[in-house]
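Notes for the one structure printed next.
Here the complex is missing one protein chain, while the rest keep their positions.
Up next, chain A:
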Amino acid sequence: MMTIGAVDREKEKKAVFVTVGTTCFDALVKSVDSRHVRNELKKRGYTNLLIQMGRGSYIPRKSCGEDESLVVDYFTFSPSIADYMRSASLIISHAGSGSIFETLRLRKPLIVVVNEDLMDNHQSELAEELADRKHLFCASPQTLGQTIQTMDLDSLLPFQSGDGLPVAKLINKFLGFPAE
């Protein structure tokens, strides 16, 4: 019975991947490192937490998962971010459009955390719009724990990726090229 239980637990590995891209976003790393957020993640059934901390200086606590707690690890940069994203069950990301659309294309649940310390904070516009359209959840470092607690993953709608065809069509039309 013990071994079956262990196998089950292994099967049920649910990883959370946190990414700040090439930015420095200590407030987010600090927030996911807090007892509150870790507890909420645990309560939602997540087992592993991997943090890509970018240029930040705050070092989160590592944990091997003793006493049924979350397994926590971190790194600064990696060329295989896409692989970590693919194997994650939940992604918590900074508000950069690159990370956001990469995650949405993978059809992964996403919480975008807006960096309120940025001077020209236009990035929150995109996250809020996509949250209004139910493609992701939007939070601040302070409200992250609460968002994890209350989020309803079934309410998320898949994002339909666009392309450059409408732009190309208009450019062709403007220049007087015949439509294909």
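Simple rule for what comes next: a residue touches a chain if its C-beta (ideal position, glycine included) is under 8 Å from a C-beta of that chain, and two chains touch if they have at least 3 such contacts; residues count from 1.
One rule holds in what follows: contacts and distances are computed from a predicted model.
K.L.:
Determine which name in "Translin", "Translation initiation factor eIF2B subunit alpha", "UDP-N-acetylglucosamine transferase subunit ALG14" or "Mannan polymerase complexes MNN9 subunit" the UniProt entry assigns to the undisplayed chain of the complex.
P.N.:
"UDP-N-acetylglucosamine transferase subunit ALG14"
K.L.:
Return the single residue from A:Arg107, A:Lys134 or A:Lys173 that touches the missing chain.
P.N.:
Within the whole complex, the residue contacting the unshown chain is A:Lys173.
K.L.:
I'm checking contacts with the chain that's been left out. Which of A:Val18, A:Val72 or A:Leu126 qualifies?
P.N.:
A:Leu126
K.L.:
Counting contacts across the full complex, list the positions on chain A that touch the omitted chain.
P.N.:
That gives, for chain A, the contact residues 96-98, 101, 122-123, 125-126, 128-129, 161-168, 170-177, 180.
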